[in-house]
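Before any comments, here is the structure.
Only a single protein chain was left out; the remaining protein chains are all shown in position.
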Amino acid sequence: MLEIVEINKSYQGESLLKNISFSIEEAETIALLGASGSGKSTLLRIVAGLEVPESGLVTWNGEDLSGIPVHQRNFGLMFQDYALFPFLNVEDNIAFGLKMKNLPQHEIKLRVAEVLAQVDMTKFARRPVNDLSGGEQQRVALARVLAPWPRLLMFDEPMGALDRTLKETLLDELRLILHQSHTPAIYVTHDQEEAFALADRILLLYEGQIVRSGTPADVWNQPGSAWVASFLGLGNILSGRILSIGQVQTAYGIFRPLNCDHQHQAGDEVSILIRPDVDENDSATYNLEGIVRDVNFYNNRYRVTLDDNLVFTLPVAPEVGGKLHLNLSETKIQCLG
Amino acid sequence: MKKFLLSAILVLLATACNAAQPTVQPTAQTTSLTVMTHDSFEVSADLIAAFEKENNVKVTFLKSGDAGSALNKAILSKNAPLADVFYGVDNTFLSRALDAGIFEPYNAPLLKTIPTNYMLDPTDDLLPVDYGDVCINYDKAYFSNRSLTVPQNFEDLLKPEYKDMLVMENPATSSTGLAFLLATIAHFGQNNYLDFWKDLNSNGLVVVDDWSTAYYSNFSGSSGHGPQPLVVSYASSPAAEVIYAETKLIEAPTGSITSEGTCFRQVEFVGILKGTPHRKLAEKFVDFILGVRFQEDMPLQMFVYPVNPDAKLPPEFVKYAQVSASPASIDPGIIATNRDKWISAWTEVVLH
Partner (left out) sequence: MRRFLSWLGTSVFLVVFFFYPLLRILWIGLTVKADQGGLSQAFGLIGSTAWFTFYQACLSTLLTLLVGLPGAYLFSHYEFRGKRTLNAITAVPFMLPTVVVAAGFNALLGPRGWFNVLLMNLFHLQIAPINFVHTLGAILLAHVFYNTTIVLKLVGNAWSQLDPRLGQSAATLGANPKRVFCKVTFPVLRPAILAAAMLVFLFDFTSFGVILLLGGPRFATLEVEIFIQSLQMLNLPLAAILSIGQIIFTLVFSILYSRLVTRSIAPARPVMNIPEKATKWSERVFVGGLLVIITALFILPMVSLPFRSLIRFDPAMGQRVSQAVSFTLDYYRELFVNRSGSLFYVPPILALRNSFGYACITMLISLVLGFPVASLLAHPGKMERALDPFLMLPLGASAVTLGLGYIITFNQHPLFFLRSPWLVPIAHSVIALPFVIRSLQPALASIPPEYRMAAAVMGADPPRAWFAVVWPLISRATLAAGTFAFTISLGEFGATSLLARPEYPTLPLAIYRFLSQPGGLNYGQAMAMASLLMLFTTLAILLFDRLRLPGTNYF
């Protein structure tokens, strides 16, 4: 449905987006994940028509959108600070897009009531928007975006201003709504929790390019590069060098057998990912030792930091200062590119 | 930038304070006498200097606007008088001045010589000094160039060929303007004068605040080369034009319309302000004003006629100044009762 082809954009002379290409199918939610300032918002604005790329195409069902102005694209865009119209109350805000379509009054009323119910804000219909809390404003913004039946939904870091518990509640609700509406959606964020919670497919944006694209499980299991693994916080990342096929040397010792991508040859530099969760029944394909520097309880496990700065999580707390011997199964160690 | 601005202000302040050296501090010996006048007051400098020397006094003149404004200022400050002597009340404002009770009576010795028809105040609070006729002046060249006849009376002014030609002063502030208004009331009567003014206003009447502006800015026949060839001024103004001309003139370039009832006789008075600490000096000054020297100086300074019959008129004055044979007049008592009402009605019709 939506197809982005080779989009390029610079900002103040520096290249921001380089040859970005991807597509979205019907009822698919993709998350665009990347660090702050990496150009995610700019990409959304290009799709919406608010900015013009230096080269590249945005097409919808094959039709080139470059000649079509913003107000005719029927793409919904929800901003980080919601941009609710302060001079209108809740229901008038939501009705705005419907008014722009010049729908008759009773149809507008019906639709507004429908979306209000969808976001669970029916009681707030006549309130001025400045009186609402952050979470309530976010729901109204969502309702406003949904009301005019957009053919594409775009979210620009909408949860940025919310606290954790609120965020979790809203994420659940948003996922439900997205599934119900069958509308394709792009969700832009730097928070991987949000991305993983919502997306059918995750795209990771790094230095202007999409470095990894896949389902959440795919991306989680096969990060593909050191940056992705680090960004997602998947575990300890070591740099190493291939000694020979199946052997990688690191500062912590030689890992073997460890298969890296068959494209690599001896002498290449690679990264190693060591997942942090260690359980008692893990097979001992590899061994690791270290002195325990710090232990703290987190998420029902003990987070252990060794003095060589590696971090693992164990079910039992070891003694601080004592020596720790770890058995690492082969599922826990990956060779990245 | 801030520092620059601050220092600039300080420097300018210092310069201003330095430059303004007050020159009016009297020395220990001489006292000062303050005389409040209207703006048209003029007197020869050496005459005043002589008076100052003879009486060991420093005379300062407070020019305070046109006759009406000056009088009002004196009235408003009567509990804390601004001066010792007031010159410039005329017969149109006489009642207002007397009612306010701001003068002290002085039976000057010279009063005996002054003809009684000028002695309009029996209480001697205000003593007559000079008189003149308020008449319409016209620019001779303007009318001859266009082959227009000069209007002869009030009704003529309403004719379309004289549209936009007349400038007069606001009677609320200017005694000249008020005199003119009174002349029309004397002519048309209290019931009809407003109709005349309505018509005159439609015929392009120009109103300004005071005589100086009317004569020197608006009148085409004076040095101001203004737009209007007809101005409410004095019958003696044409003489001034001759006397002050750069090149010698045989004939006056302007004239006055002095037909019956079109002029109004104005008498000006002087009085000692109540509460003055310098009563004796004030009396001396009033004597000086009524005396022959000042009275003979007045015609060429202020273009008015002296009341003192012993004062001789300068020859140019005799030749070029005019008085009306039959000026309009209204009983001062009637003026007293109705003046404010007339002025308000006139303002309503003409200015609003």
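Descriptive notes on the structure:
Per-chain numbering from 1; labels A and B assigned in written order.
The rule is short, and it goes like this: contacts are C-beta pairs under 8 Å (C-beta built on N, C-alpha and C of every residue); 3 or more make two chains touch, one makes a residue touch a chain.
Computed from a predicted model, the values in this text were never measured in an experiment.
Only one residue in the set A:F75, A:F124, A:Y286 or A:F312 touches the chain that does not appear here, and it is A:F75. Only one residue in the set B:S64, B:N137, B:T184 or B:T258 touches the chain that does not appear here, and it is B:S64.
Across the entire complex, the residue among B:L82, B:A186, B:V292 or B:I334 in touch with the chain not shown is B:L82. Interface with the hidden chain, as seen from chain A, comprises residues 48-50, 69-77, 79, 81, 83-88, 96-97, 100-101, 130, 144, 148. Contacts to the hidden chain, counted on chain B, fall at residues 1-2, 5-6, 8-9, 12-13, 16-17, 19-20, 22-24, 36, 39, 42, 45, 48, 60-65, 68-69, 72-73, 75-80, 82, 96, 170, 172-173, 207-210, 212-213, 215-217, 220, 223-227, 244-247, 340-341, 343-345, 348, 351-352.
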